[in-house]
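Structure in structure tokens, see below.
One protein chain omitted, others in place.
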Amino acid sequence: MLSKKVLGLTTAMAVVATGAMAASHSKSLTIAIVNNGHMINMQKVAEAYTAETGVELNWVSLEEGVLREQVTSDTATGGGQYDIINIGMQEAPIWGAAGWIEPLEFGADYDVDDMLPAIRNGLSHEGTLYAAPFYGESSMVMYRKDLMDAAGVSVADNDSWDNIKAAAAAVHDPDNGVYGACLRGKPGWGDNMAFITTMVNSFGGAWFDADFRPTLDSDEWKAAINFYVDLLGTYGPPGSEGNSFNEILALYNEGKCGMWIDATIAASFLEVDGVAYAQSPNAGNPVGANWLWAWAMAVPAGTDNADEAKAFIEWATSKDYILAVANHPEFGWGSVPTGTRSSTYAYPEFKAAAGFAAAEMAAIESAAPEATDLKPYVGVQFAAIPEFPEVGSAVAQEMAAALSGAKSVDDALAASQAAADAIMKEAGYY
Amino acid sequence: MAIVAQSTKAGRISRATMAWAVGLVFFFPIFWMVLTSFKTDADAVKPEFLLFFTPTLENYTNMTENYDYWRFAINSVITSVFATAFCLVVGIPCAYAMAFNPTRRTKDVLMWMLSTKMLPAAAVLYPMTFLTKNFLGIFDTHFLLILVLCLINLPIAVWMLFTYFKEIPKEIIEAGQMDGVTTWGEVKEILVPLAWGGIASTALLIFIFCWNEAYWTVRLTTTDAATLSKLIEGNRAPEGLFFGRLSAVSTAAVGPIIVLGWFCQKQLVQGLTFGAVK
Partner (left out) sequence: MTLGVIGTDANDPNKPFHRNLDGETTIRRDGILMSNRTLPRLLQTPAVVLLLIWMLVPLSMTLYFSFIRYVLNSLRRPEWTTPSISNWRGFGNYEFVLNSKDFLFAIQNSLMIVGSILFCTVILGIAIAVLINKAFPGRGIVRVLLISPFFVMPAVNAVLWINMILDPVLGLQGIAVGGINDLIAAMKDAPLVGWFFSLWPTLEPISFRATQTSAIAVIIMVTWQWTPFAVLIFMTSLQSEDQQQKEAAVLDGASTWSQFRFLTLPHLGRPIAIVVMIQAIFHLSLYAEIEIVSRGNGNKNLPYLIGEFANNNIGAASATGIFAVILANIVAIFLLRMIGKTLMD
């Protein structure tokens, strides 16, 4: 009797529970976005899209790492949870190649040729576009010209790393809460490794050789990492092992950084006075001293609403969207997503609102993610291969250990090399 | 109370002071979080506004406008309430049978149940995603979360209830039987009143665990069943200065459960003995 009652109750509860979740949506899109300012703004701008088309939009905003984990596991198991996903340049070409995301084709009004070529290439696989860029970025130096002038130093475009270090040393004043250089140190292939790999690249180093064997024990890596640990360890803020884009942005806006080398998109969030921009420092590599990245929108292959999803992406990455943000009462030209279309940089209002426009455009145009003789893979601060996140995070932790002083640079690089080698061998490269 | 009488006045005062100090130290991080939630992001990191600042609600309005706080909160309430109820409905009969009719294997069954609690969730995440999404089609439903939350907490519930039921003197039931009380009467008039404390505190503890669960609730949901822990995952490091926003979201996520805990602390303590009190 008792157990029957139990069963009955269980069923009753299951029914109640299922009833609560059965509210179905007729015409709605579920969009996974990374929790960044431009994406959050999109939720408000897109209210107009819903009003016009009647398509309801459900936003899932997540921290970058969690987003990647969720979107990857959903897409790899055939999708179905999201109609539109935010992915980056690392994923777009390989997910396109694996058939996880659908190719994108837009109408003539969309003017796909207006898209910055480097960005478009980075999001394509064999000439087919798989993800449409929402905003793009390269990296550059954002320094406090007021502090540099007071200290009698300057930073030039594509300056040498030694000059960068000298400038950092000149403005470093920890007693008054100003640190010479704020750089990424938080472990993660998209965090400290984005900066470190770009720096290594400028020293002429790369992740893999032509056979995809890791080259982390090369002289270029040793030189670059020694320089990085020295620069950030000496002139960086305490706790740099935990700093990535968001943390440094907070420090910078508190006036605690003399210079910051990071994504160009940061420039649109800077609120301190006296900021000037310079192209990324270089140690001699003719190409690729600065990275290239885009947060893009893609349609996973498992969705039932592919047409509606593509229509939304077409709208959200169009020229009209730029204007919609510019004319939105809450936003304006200072808040438009940048780094995707040449036409954006032609608006005088944009140039007036964004002092960084010219530097950003130059940085994006000079970024060189293509595979070269030096490196067999696509990408500056990453390698567009499925195994990269695993290799990248293993190495990232070693780099953070070197920065913390828990390991010598040589030991950290040797451990990185061994770990990367094991992963690549396991993945069947050799 | 000879000991109390013996202790000096100075001793008592210093003891009370210490107790207060410890209480305040433990509560301080929560106080700090609530206080910071009323500061703007910019003020939150400025030493001059450490304690004195112009309070603002902008972090809370930002949260409700941009992140649909109420949907997450309602999902948290639904899943936690039903999971707790489900857990008790399955757990009480089991614990009852184990306590009043122990066999040689009862202990082993109980131990086995507890050992399932030690299975690392990460080990079965991928199969669970695959099964629930592609095979059963219940991914991102309240039903799935309720089931999972119930299952991961069931061992603790059974154990807690078992230890509580075990302490109920069986002679009372015997006496009732001698007096010719009906079976239903025994359950209603003798068992339920005696076991109430244990059931209530089990329910509270399980409810807290359900509310705070963050591994499965984040990974088995997208939108429809997403709970407050997912809201936290989305907001734990937003762009720029974020202490104010983060504090507001955190306060809104843990506030309800803390207040519930305050109101129910007596009931919680009552049965939280796991058989440790003889």
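Brief remarks follow.
Labels for the chains are A and B, by order of writing; each one numbers its residues from 1.
Definition applied: a contact is a pair of C-beta atoms (placed from the backbone, for glycine too) under 8 Å apart; a residue touches a chain by one contact, two chains touch by 3 or more.
Note that the structure is a prediction, hence the values are computed from the model and not measured.
From the set B:Met63, B:Cys94 or B:Ala225, the residue in touch with the chain omitted from the display is B:Cys94, counting the whole complex. Looking at A:Gly88, A:Gly180 or A:Pro237, the residue that reaches the missing chain in the full complex is A:Pro237. Only one of A:Gly65, A:Pro103, A:Gly334 or A:Gly355 touches the chain withheld from this view, namely A:Gly65. The chain not shown here is touched by just one of A:Val155, A:Ile261, A:Ala298 or A:Ala394, and that residue is A:Ala394. On the side of subunit B, the interface with the absent chain consists of residues 1-4, 6, 12, 15-16, 18-20, 22-24, 26-27, 29-30, 32-33, 36, 44-45, 47, 50, 90-91, 93-94, 96-98, 100-103, 106-107, 109-111, 113-128, 130-131, 150-151, 154-156, 158, 163, 170-171, 173-174, 177-178, 182-183, 186, 208, 211-212, 214-215, 228-229, 232-233, 236-237, 243, 246-247, 250, 253-254, 257-258, 260-262, 265, 268-269, 272-278, using the contact rule stated above.
As for the chain not pictured, it touches subunit A at residues 1-4, 6-7, 10, 65, 69, 72-73, 76, 94-95, 97-98, 100, 175, 177, 186-188, 191, 237-242, 250-251, 254, 256, 385-387, 389-390, 393-394, 396-397, 400-401, 404-407, 415, 418-419, 422, 426-429.
The criterion applied here is as follows: only the chains that are shown with their structure count from here on.
Centroids built from CA atoms put subunit B at 37 Å from subunit A. Residue ranges on subunit A touching subunit B, taken from their complex, read 2-3, 6, 9-10, 13-14, 16-18, 20-21, 23, 30, 32, 35-37, 40, 43, 58, 60-63, 66, 69-70, 73-74, 77-78, 80-82, 245-247, 249-250, 253-254, 269. Within the complex formed with subunit A, the residues of subunit B that make contact are 42, 45-46, 66-67, 78, 82, 85-86, 89-90, 93, 125-126, 129-130, 133-134, 139-143, 146, 218-219, 222-226, 230, 233-242.
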